[in-house]
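Omission of a single protein chain aside, the complex is shown with its protein chains in their original locations.
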Amino acid sequence: MKNYIPVIGLEIHVELNTKSGMFCQCANGMHEAEPNSQVCPVCLGLPGALPVPNKKAMEWTIKIGKALNCIISKHTKFDRKHYSYPDLPKGYQISQYDEPIALTGYLEFGKNHGTYKNEEKKFRIHRVHLEEDTGKLIHTGDDTRIDFNRSGVPLAEIVTEPDFSSSSDVKMFLEELHTIIRYLDVSEADLEKGTMRMEPNISVRVVESEKLKAESQSTDFKLPNYKVEVKNINSFNFVKRAIDFEVARHIELLEKGETPVQETRGWNSEKGITYSQRTKEGAHDYRYFPEPDIPPFNFSNEYIDEVKKSLPELPSTRLNHFVNEYRLKPIDAFILTRDKKTADYFESIATNEHITNAGQTVANVIINKKISTSLSVEAFITEFLKLTKPIETNRALLDTTVSSILTANKKAVTEYKSGKVTVIMFLVGQVMREMKGRADASIVRKALEEKLQV
Amino acid sequence: MSDTKKLTKEEVLHLAKLAGLELSDSEIEKNSEQLSETIDFIKNLEELDTKGVAPTNSVVDLSNVTFEDGEKNERQLSQDEAFSNGKNVKNNAFVVERII
């Protein structure tokens, strides 16, 4: 009996939101600008123009590499990658081939991670490198229109190993990667705008059913002899659906004894299907060679450490920190750390002198939107203290109510005295009801306990 | 030195396709001869021992050359300048025959 395990690797492109381009000073991120208005001889690929790298783009790529636990190359360079397409002005893309900025990293997911109970998981990063973006194509009528504003924008490319065997894992990974990128503040990482693009490479391998369990955990297996790249996916949900669709499509073909064609496919979100775009015949002959216009880079250990030090506390570390330090439920810590601003906000409040040991309560209030997080920290705290202020209890009324409740519930009193202490909650409820809620539950409980001792 | 077999028509056409070049029939024939001749000659490098020698990608003794992000863009082109040499420009875009 045959079983199938998906084999998925990911390619993610992140548009860095530096002020200038990758190799020229043209303004980056001008999404509303007129077409072809943010160009210069360099990014328009005019004869005679030359590239000079953007220092910040290099630095931010090192940051991304470090955040993904990669080794940062001490020696790195750019290479020319040749292919012909109207949105590629020079007829080659300046990218990195054999000496990328970062190599061999990983992302780990602990038990605390996520909205469901996870096993500990680890996915390996193959490399992170830096390159330039192409122009934009718009297909209308009989024409294809080209806008070169985006040409030359810095693009960090992250490539994982084919370690994923489930679409849920892929979704979890991409969402975490997205959170990390936002924490680093190196990109808007907006899926709809295309400042973060995700392309899964999907294939399916066949495994004998006896070995299924062991095999599904393994990362050391023979890769299938084909893979399909899927483009045009602009949400995390769509990634999962596209993978599920593809895996099913591959299995169907494999069951028939056919091998899926190695190609690039597009995702059609309306129809929920993938469609063929162009064939990926083996590797393209990109005729890579080292970029002669750009001298190489040597990074000292001191420089790399400096960049490392500038990293903020990363989401997973922050998550664990919240669980340990503020005793939050993992799921709540997870929610709060999805966004650095929210995490910072929570922590400013939780560490405030007016708040003691109330981490979980603060978390609840934020998550359940009981108080708006658009308030300043001080304003929030004021509201919070009001909200959590113990209710003033009228002692006299309390005494009489306690007495009357105890009198009316002799059975409960007997049960309590004979050791069934949990019955106190019933009695607290009765008192609260009688007092129409105008009492602090813990004070009520104490009063009952005192009376019952007698 | 080993004689390079003359490049076949298919090989020449494949190279031309990669390089984005159109060749006439006589150009294909001529190129096939001349390329083979040239390849034969440049194989003389095999005579030299380069074990342990690092390749030179650039003769300049420079490294880590960059520019500061956010520098003033002195070279920005106006749209008119950008389009000034384009043969097919419509609605502020360069236009080609539809691809997809």
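Per-chain numbering from 1; labels A and B assigned in written order.
Quick note on the criterion: a contact is a pair of C-beta atoms (placed from the backbone, for glycine too) under 8 Å apart; a residue touches a chain by one contact, two chains touch by 3 or more.
In the analysis below, contacts and distances are computed from a predicted model.
Here one chain is missing from view; checked against "Phospho-N-acetylmuramoyl-pentapeptide-transferase", "Glutamyl-tRNA(Gln) amidotransferase subunit A", "Ion-translocating oxidoreductase complex subunit D" or "LemA family protein", UniProt names that protein "Glutamyl-tRNA(Gln) amidotransferase subunit A". Touching the missing chain, out of A:G91, A:G272 or A:G429, is residue A:G91. Residue A:P295 is the one among A:P162, A:P224 or A:P295 that touches the chain missing from this view.
Residues of chain A in contact with the chain left out of this view: 41, 44-53, 80, 82, 84, 86, 89-92, 146, 148, 283, 285, 287-289, 292-295. Summarising the interface, chain B meets the missing chain with residues 12, 15-16, 18-23, 27, 30-31, 33-35, 37-39, 41-46, 48, 50, 53-60, 62, 65, 67, 75, 77, 81-82, 84-88, 94, 96.
In the analysis below, only the chains that are shown with their structure count from here on.
Computed centre separation for the pair chain A/chain B is 39 angstrom, with centres defined by C-alpha atoms.
Chain contact summary for the complex, chain B toward chain A: residues 18, 20, 57-58, 60, 62-79, 82-83, 90-100.
On the chain A side of its complex with chain B, the touching residues are 18-20, 24-27, 34-42, 44, 52-58, 77, 84, 86, 91, 137-139, 141-148, 277, 285, 287, 290, 292, 294-298.
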